[in-house]
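Here the complex is missing one protein chain, while the rest keep their positions.
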Amino acid sequence: MENTIISLRNAVVEYDGEQILKSISLDIIDKQFVTLLGPSGCGKTTTLRIIGGFAEMASGELFFNGVNIKNLPPHKRQVNTVFQKYALFPHLNIYENIAFGLRIQKLPEGEIKTRVEEMLELVNMRGYEKRSINSLSGGQQQRIAIARALVNRPKVLLLDEPLGALDLKLRKDMQIELKRMQQDLEITFIYVTHDQEEALTMSDTVVVMRDGMIQQIGTPQDIYNEPKNAFVADFIGESNIIDGIMRRDFLVEFAGREFVCVDKGFEKDELVDVVIRPEDIKVVSQDKGAIVGVVENVVFKGVHYEITVDALGYKWIIQSTMSEEVGSIIGMNVTPEDIHIMHKSEESR
Amino acid sequence: MKVSRTLAIPYVVWVLIFTVVPLGLVIGFAFTNPDGKITLENIFEMSDYMAVLFRSILFAIAATVICLIIAFPAAYIISRANAINQSTLIVLLMVPMWINFLLRTYAWMTLLEQNGVINRILGAIGLGPYQLINNSGAVILGMVYNYLPFMILPLYSVMVKIDQSVIEAAQDLGSNKIRLVRKILLPLSMPGISTGVIAVFVPSVSTFVISRMLGGGTNDLIGDIIEMQFSGNSYNPHLGSAMALVLMIIVLFMMSLFNQFGTEEDVAL
Partner (left out) sequence: MKSISSKVYMYILYAFLYLPILVLIVFSFNQSKSRANWTGFTLHWYADLFRDERILTSLLNTVIVALAASVLATVLGTMAALGIHSMGKFGKSVLMGATYIPVINPEIIMGISLMILFRFFVAHFNFQFGFATLILAHISFDVPYVIYNVLPKLRAMNPNLVEAAQDLGCNPRQAFFKAVIPEIMPGIFSGFLMALTYSVDDFVVSYFTSGTTVETLSVTIESMTRVKVSPKINALSAIIFVVITAILIIKNVLENRRLRRDMALSRAALKEARGK
């Protein structure tokens, strides 16, 4: 059922003698919404450009439906791209921008018209055919850029931070719309972003990248709940990351005492990163807390309060629906399922 | 993108043939005699023309200074007008520029000559006639008239970028007019001044038409002497090349003085 549409094998990209991608292998499953997520300079855009045909690999292979397309020029690939700054053609009106690819294919005028109108309908821009690009707002240009790519009925749509220039409200709307389009059209979307929230909302699969390497591939739930290392944990939402020692299976020592956990398979007394999500820490009274600390700071965040607690030399971040008084002493508890143990990655933190 | 770099090859060849080689030939001619022997006599012969050279530089400096004095307030006034007025004033400045400069200079001939329009008008009120043409003043006037827009335009283009609030802030802080000009306008306009000075000085110091038409043969400039070596009676391209070389050195010196080995933005008038 799940067949791989794009397969990247040991991709290496070098620029000015520096490795931008350090041997990446990645399988993209057909009809999925796949997000490449990571901070700037992590190689996510480069990965996208390899698939689009705009970046050259120093070594490695790229398969599309099992065929090696490493040396295929961009115009012969069955993928289309939505560029970061849209890259619409300023000298053409909206209709002609969308029709551009179809005209290159020399399709009959009638078919071009139907397909362009279909696309304008899809992106909610009917009636704008004759308008010039410069008269559109950023959000509208974005829609045209998506329509211009989708009208060619690509097997895979590549999107390079397409919502980066939009304001927050518009962004949220577009996220939902993009997801709807992807599901309606049943094609593969490969989406590049540095916004973890965006990645978690829209994706079927998230690929977390850093320094030209893939850190973790998984569903948004996997990535959030079971981050593979401290970097992923920290990048996906805020986390408390504490140094710990794995005493034996299911028992970890941190913050001066031992906790029961659900992880095993570590070496005895291995130094580990202990990751605890802020929303997983429960505030209890002083005498019932496994850890006791002083409230340093409380910030109201709308849905919850963000409380900073100083305990045992760490600044703990807690999200709670209840506020606490600054300076008061509180107890904190955490259940074994919410303690995530990770190998210390050699260059993390 | 590697392909597009090769698009410049025809132009590189062109620059070599029509810019580099000709300049090389001028230098070569300057240091040879008609028999093709290497010599310095052309350079030595230049000493006969020191007075002309000196006059050329003097006239060009005078024209440049006068242009600067006239252009500075004008450019400032234009730069503070509203957008539509600005574009109209600039177009009005360009119209005379696009008329062949021979015709513009010819217009001054008809105005200044012995029984020209100005002397007629003065005569009607019982004055003159005065000798208005064929003197150094007429030549400098011709330079100022022809090249004044070259000074106003670059000045305007830097002044228009000076925010009104900067000027208002200076006034607010108690600057009087002279201080405003000296401390704010002058330093901020410096790039425009250097461009304008070069744009007026270079054609002034090398002209041969203005001096011929308005100087009447009594105020020959270095340009006239060079021109004579190539198409006049005293045909001697070797001496002419030596003079051209000296002229180029003067221009290069002026440019280094005003630090104008600049970018293309400076000349996009």
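We just call them A and B in the order they show up, numbering each chain from 1.
The definition used in the following text is that contacts are C-beta pairs under 8 Å (C-beta built on N, C-alpha and C of every residue); 3 or more make two chains touch, one makes a residue touch a chain.
All figures in this text were calculated on a predicted structure; none of them were measured in a lab.
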Identify the residue among B:61, B:109, B:162 or B:180 that touches the chain left out of the display.
B:109
Residue in contact with the excluded chain [from B:68, B:93, B:162 or B:180]:
B:93
Touching the left-out chain: which of A:40, A:134 or A:321?
A:134
Touch rule applied to chain A and the missing chain gives residues 52-54, 73-75, 79-81, 83-85, 87-92, 100-101, 104-105, 132, 134-140, 148-149, 152, 170
Counting contacts across the full complex, list the positions on chain B that touch the omitted chain.
1-12, 14-15, 17-23, 25-26, 29, 70, 73-74, 77-78, 80-81, 83-85, 87-89, 91-96, 98-104, 106-111, 113, 115-117, 119-120, 145, 148, 198, 202-203, 205-209, 212-213, 223, 226-227, 230-231, 237, 240-241, 244, 247-248, 251, 255, 260-261, 263-264, 267-268
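Quick note on the criterion: only the chains that are shown with their structure count from here on.
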Approximately how many whole Å separate the CA-defined centres of chain A and chain B?
61
